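Handing you this structure, nothing more for now.
All protein chains but one are shown in place.
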Amino acid sequence: MDRENEYKLLDSLFDELFPLCRSITGYGIEASMEIISRYMPLQFDRVKSGTQVFDWQVPPQWNFCRARLWDPNGNVVCDTNINNLHVVSYSEPVDQFLTLDELLPHLHSLPDMPEAIPYVTSYYKRTWGFCLKHSDKQMLQPGRYRVLIESEFDPEGGVPFAQTTLEGENSKEILLSSYLCHPSLANNELSGPLVLLGLYNRLSKWPTRHYSYRFLLNPETIGSLCFLYKNYQSLSDNLEAGLILTCLGGDVDTLRYKASRKGNTTYDQLANHLASHKQLRYVDFTPLHGSDERQYCAPGFNLPVAQVSRSLNIAKVPYHTSLDNKESMNMARIIQSIDELEKLLQLGEVAGVAVNQSPFGEPQLGKRGLYPNMNTLEHTNKSSDNLVDGRTKLNAILTILSDSDGTKSMVQIAESLNLTLFQMVPIIKELEQHGLIKFNTGEVL
Amino acid sequence: MDRENEYKLLDSLFDELFPLCRSITGYGIEASMEIISRYMPLQFDRVKSGTQVFDWQVPPQWNFCRARLWDPNGNVVCDTNINNLHVVSYSEPVDQFLTLDELLPHLHSLPDMPEAIPYVTSYYKRTWGFCLKHSDKQMLQPGRYRVLIESEFDPEGGVPFAQTTLEGENSKEILLSSYLCHPSLANNELSGPLVLLGLYNRLSKWPTRHYSYRFLLNPETIGSLCFLYKNYQSLSDNLEAGLILTCLGGDVDTLRYKASRKGNTTYDQLANHLASHKQLRYVDFTPLHGSDERQYCAPGFNLPVAQVSRSLNIAKVPYHTSLDNKESMNMARIIQSIDELEKLLQLGEVAGVAVNQSPFGEPQLGKRGLYPNMNTLEHTNKSSDNLVDGRTKLNAILTILSDSDGTKSMVQIAESLNLTLFQMVPIIKELEQHGLIKFNTGEVL
Partner (left out) sequence: MDRENEYKLLDSLFDELFPLCRSITGYGIEASMEIISRYMPLQFDRVKSGTQVFDWQVPPQWNFCRARLWDPNGNVVCDTNINNLHVVSYSEPVDQFLTLDELLPHLHSLPDMPEAIPYVTSYYKRTWGFCLKHSDKQMLQPGRYRVLIESEFDPEGGVPFAQTTLEGENSKEILLSSYLCHPSLANNELSGPLVLLGLYNRLSKWPTRHYSYRFLLNPETIGSLCFLYKNYQSLSDNLEAGLILTCLGGDVDTLRYKASRKGNTTYDQLANHLASHKQLRYVDFTPLHGSDERQYCAPGFNLPVAQVSRSLNIAKVPYHTSLDNKESMNMARIIQSIDELEKLLQLGEVAGVAVNQSPFGEPQLGKRGLYPNMNTLEHTNKSSDNLVDGRTKLNAILTILSDSDGTKSMVQIAESLNLTLFQMVPIIKELEQHGLIKFNTGEVL
């Protein structure tokens, strides 16, 4: 797939997914997963409503049809057929008449942003409500309002998630995950799944993969907890690193990498290295806000999961409002995010800990063409019989072999050599081909 | 007991204890312990003379009655009925006449402090001697002096110590200890036992105690070694922290905390934290001087025992002289020491390592009233449905839960939040009440 087709696919997929009324359960999210599964072979799973998942109980499934509010004159004030954000997510079914005073506690608007419809949820405390522009709310007159919310709670439903894996050379795994539960929001919703799909397509074309790559879609928070509920042991055994993909269409130049709680994983080190070369922005883990990394990094799990985003200026385009739409997002930035993340993942393949496979003394490099075979003063600038480079390459080789004892990552070795990891990639690959180093063995010399 | 009665009790106890001629063994120290046991339920123990205690042999018991020195004219030069400091502690019995030249090597005075009687001991090398003001010594005329020291060494005696424990919720223990072996000295003797008694009374009234608190009185050095000889295994298993109480009546503003040799115990961290808020003075451990912490912190034991003091300016009021008396000490400072140490111990209850009891993902805080149940932009300043505080409390809760993995103390968490531990106490207690964190489990996630 060339770049033009990639763009067209993601652009039209955006338009198809945007109007669906998603929540953490129900028709909207399941339909969205089905649509994406046309392009990547997703396996579907779910955890049943009522199940105790760690400290949480899986809520009943919210099957939502439509919500409307009419003013005393019969004019439509809110209709989810016009904008899904009008209903408080997980509103209970209502069909009644109320005075304005009775209605007002159920109306949500943003006085500071009078033209934005806010996005409001109440998954775990039963209520109902409408969201509308503050300017519209101000116009409401006293009288008898009609409320009709067509929804039902299905105790036999469940929280869905969907995943697929591209297998690699060994059992170590990279998790790439995004959430899919917000209705009709753009950067803070669809950008993540679109980048996930883009990366799936890119990585499926790589000639080799050291790691296996698992691609995961779930509703935020409860979805990642349900996924962990069913998959924690496997992640604990095999996960080398993970990235939560969120808000990746913002119109800003650099990706922002929020490190894992561990703070020193292979990807954390790599991101720090790239940040020192201004290729992304690195921030430490915090449990105070963010996305599903908060669950993966909870102290009982403490998995090596980071988060990446390309956030808008949230003062200008606040999330969780109707202002987060396709116009304020930037589809070209989504492609840029895919490009930059593919590069990050490529470097990630050789960023970790390798082990010298011939560690007892120096290996005899000369017989492999990696050292001058004749020892003379004339050769002190040569990396091999024919390569005159001031020994740059030979110094890198000797340093990699000396440091690859199973405790030092290739990122650390690159930094000790004042090279970028990118510059070292061909040398690393040559040493791998000669069988002199091996990644991901878990061995320590 | 109100503060006025507390003061009166300690003040009259001081006066009762001051005249007794204590040493590391014998009538004086045992009578002193008996008197204190009227106010706290002490259990008495002893290690017999002759016992090999680590590198030391327990000395015979020194039963001392009276020591006198008369000049050639029959005038009394020294009499321990006037001041106990006149005799070198552990002087052997003597009844003889000497010339001034024969006598002089047995007389101890301080040329630089001519009006002070020094306090001199010779526990492990048999000798005898008198201590007197240098000004008095200067006046002595040649002639025939009479020496009469009424004492005896009892090989069947022993080194006594006395202790009591206030039980807490778990087996982890705090040791509070002072020494009781100096005769007629004030700050560098009685201040410690008085503060110990004051703390016993305060802590016995606490509604709950996480830790058990052991209160111990012993003669300095040999007494703590004898205590360790009989109790080391229990301390090694259970001791969370200890404080040696010494010189706590000095007329200075701040307590001085000398850290344990480990330097990073719960109390060391807490004291460092308080020092950074100017609430006490923190100094590192040294084996070069101090009190019984030198024995507890010897490398074979290496117990988490610190020392606290409120020292006078020793240039103005030198210890181990008759100048260390009730006038140079300050009884109000003893009460202040009790106040400050009670506060330290209270904070110590929540200063250590807690473990998140719901560490698999974030706990569902909303159902406990610790998180806003509705998710809307309006709630980003709320810590719960009703508390609008810029999320200060919620941020503290999320940080405590994220960091309480069994490796990080609450002091460290407070400092990472730029809060004092004191400010965090109500939040910590609320999380404890909800069962979300638990102290002293020893568990690491």
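General observations
Note that the chains take the letters A and B in the order they are written out, and that residue 1 is the start of every chain.
The rule is simple: a contact is a pair of C-beta atoms (placed from the backbone, for glycine too) under 8 Å apart; a residue touches a chain by one contact, two chains touch by 3 or more.
Keep in mind that this is a model prediction, so the values were computed, not measured.
Only one of the listed residues, B:Leu69, B:Val87, B:Val120 or B:Ile149, touches the absent chain: B:Val120. When you scan B:Ile35, B:Ala275 or B:Ala298 for touch with the missing chain, the hit is B:Ala298. Of the options A:Ser12, A:Gln96 or A:Ser402, the residue whose C-beta touches the omitted chain is A:Ser402. The omitted chain makes contact with just one of the residues A:Asn201, A:Ser358 or A:Asn381: A:Ser358. Mapped onto chain B, the interface with the missing chain covers residues 54-56, 88, 108, 110, 118-125, 127, 221, 224-225, 228, 232, 261, 287-288, 294-295, 297-302, 318, 320-321.
Where chain A meets the chain that is not shown, the touching residues are 356, 358-364, 366-367, 373-378, 391, 395, 398-399, 401-405, 445.
Basically, only the chains that are shown with their structure count from here on.
Remark: chain A and chain B have CA centroids separated by 56 Å (rounded to whole angstrom).
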